[in-house]
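Scroll down for the structure; my scribbles are underneath it.
Just one protein chain is left out here, and the rest sit where they should.
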Amino acid sequence: MGNLSRMPEPLREAVGNLLLAMADEEVLIGHRDSEWVGHAPILEADIAIASIAQDEIGHAILWYSLLQELGWPDPDRMAYFRDPPEFRNATLVELPRGDWAFTVVRQFLFDFAEKVRLEALMGSAWTPLAEAAAKVRREETYHLMHSRAWIARLGDATEESHQRMQAALDLAWPHALGLFEPAPGEALRVAEGIQPPEAELRARWEAEVRPILEAASLVIPQAEPIYGGRAGRHTEHLASLLADFQLVARSGLGETW
Amino acid sequence: MGDTQWPVYEVFLQEKRGEPHVHVGAVHAPDPEMAFILAKEQFVRRGRCVSLWVVPAEAIYASRADEAEELFASVLEKEYREPRGFRVTERVRRWMERHGESLPDA
Partner (left out) sequence: MLTYRIHGQMVPVPEQAPPPQEGPEYEARLAEFEARIARGEKIEPTDWMPEEYRRQLIRMISQHAHSEVVGMLPEGRWIPHAPTLRRKLILIAKVQDEGGHGQLLYRAAETLGVTREEMIEALLAGKAKYSVVFNYPTPTWADVAAIGLLIDGAAVVNQLMLAQGSYGPYARAMKRICYEESFHIKQGYDAFVALATGTPAQRQMIQEAVNRWWYPALMLFGPSDRDSVHTPTLLRWRIKTKTNDELRQEFVDQYAPMVLRLGLTLPDPNLRYDPETGHWRFSEPDWEEFWQVIKGNGPCNAERMAARRRAHEEGRWVREALAAKAARQANGGGDGRYAMASL
């Protein structure tokens, strides 16, 4: 299945909902990572997180561009001219930057979620999605190496680092489960072979992240997922994030920048 | 504990298969794996790379400037170990002339 213009309506909408969630998550986590540029714990780490921020925003552009082909507005319109309730990201990515521990934990949970999702989508029945997923998956290799290395070190390096990492995990985990909140139209997407069920992705993800976290002496909290992002229900942090993000674009001073 | 910027690892990069690894700089890192991860974005965020090495700077045993000039000087004639130090074609030519040998026209 590759012809965009001929995708029947209920499916077009359903595929759009998936892409929207993916694109919004990438652009917001990229924004949060970029808040470290110039402020990271050591120069070399500053440089690495800046690359990761760029990669994530690059992925967002890719997903927004696919959406555009399905009839949605262009990527900048999507990122800069929607309000919080129109965003479909899991709440994990909108939480404030926090300390380096929270950044590392959030990025780790997100990177592995992205990995299992991309690997599943590489087999998607919709060819443009399968091809894009394969491309993005290659860039994730570095992210996975980077996040895993930080988790392995900070989890049990010192008393302070352990405490900070555990607190970060306690905060992030239920929001991270929200990455697997099914976007509307899941049944149709699964039936058409666009994606496997979110529950299946979550199981694969847990199988990957749990052993790494446990090996770093971190305890995975017992917590219910925080859902709502896929329906446009967000924490108050998204509004302030978007106020920053959209400040100049919405200033009315110009059309092109 | 005093502040630390971590130890130094020297970074070597191979741009293309078949070419040597070339020293491109150094990173501060706590251990080899982290040095590798951090070097990747400091030295390969643009440009080509097919292989990357990191080496603890303290593992490098180097020449000293005050001895280098004498150490690496080639004072006496050592042409015998260079390809240009041989006159063999000349001897073949002379032998051929003396014995009236000639090659078929090329």
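Labels A and B are assigned to the chains in the order they are written; within every chain, residues are numbered from 1.
As a working rule, contacts are C-beta pairs under 8 Å (C-beta built on N, C-alpha and C of every residue); 3 or more make two chains touch, one makes a residue touch a chain.
Worth saying up front: this structure is predicted, and the values here are computed from it rather than measured.
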Sole residue of A:115, A:164 or A:234 that reaches the chain not shown, by the stated touch rule: A:164
Residue among A:83, A:99 or A:214 touching the omitted chain: A:99
For chain A, residues in touch with the removed chain: 27, 31, 34-35, 37-47, 50-51, 53-54, 57-58, 60-61, 75-76, 79-80, 99-100, 153-154, 156-158, 160-161, 164, 244-245, 247-249, 253-257
Footprint left on chain B by the chain that the document does not show: 1-6, 8, 25-28, 30-34, 36, 42, 45-46, 53, 55, 62-66, 68
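FYI, only the chains that are shown with their structure count from here on.
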Contact footprint of chain B on chain A as seen in their complex: 42-45, 47-48, 50-51, 142, 145-146, 149, 153
Complex contacts: residues of chain B adjacent to chain A: 5-6, 27-30, 33-34, 37-42, 45
